[in-house]
Each structure stands twice: as structure tokens, then as C-alpha cells.
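The block underneath contains the structure these notes are about, expressed in C-alpha cells.
Yeah, one chain of the complex is gone here, protein chain that is, but the others are all in their spots.
Let's turn to chain A:
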Amino acid sequence: MEGNLSLVGYGLATIGPAIAVGLIFAAYINGVARQPEARNLLQPIAILGFALAEALAIFALVLYFVKGA
């Protein structure tokens, strides 16, 4: 079996952002369930938070190609 260890590293690196994205959307769903009229206010905030957390995983993807390739 062939492969590259930095791929495993990338897999590990995505755990943090994955948990973060889950927490963000959990909070968003909670907020909308409690107060449906706040939906339009919460949506950009949730997507913004999601994008910022996701950036960490994107960094890792790039580092994988920089160091791994």
C-alpha cells in the first residue's frame, strides 16, 4: 500500500474545523427554533462563522499540497 503521511495529517487537521462548523450550525438551529423571527438576522452571522472556521481546514489543504506533493 502506497500513500503519503501528510494526507493523514490533513485528515487530523479537519477534525477541529469540523467540530467548529457543527457547533456553529447547532447554535444557529437552536436560535432559530427558539426565535423563528430572528432567522434573517442569524443567517449571515452563522454563515460568516462557518466560513471563518472552514478557513482553517482550507489552510490545511493548502499546506498538504505545499509539503506533501
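Everything below uses one rule, namely that a residue touches a chain if its C-beta (ideal position, glycine included) is under 8 Å from a C-beta of that chain, and two chains touch if they have at least 3 such contacts; residues count from 1.
FYI, contacts and distances are computed from a predicted model.
Not shown: a single chain whose UniProt protein name, out of "succinate dehydrogenase", "Hydrogenase-4 component E", "Amino acid ABC transporter substrate-binding protein" or "ATP synthase subunit a", is "ATP synthase subunit a".
Of the listed positions A:L23, A:A38 or A:L61, the one in contact with the omitted chain in the full complex is A:L61. If you put the missing chain back, the residues of chain A touching it would be 1-4, 7, 40, 44, 47-48, 50-52, 54-55, 58-59, 61-62, 65, 68-69.
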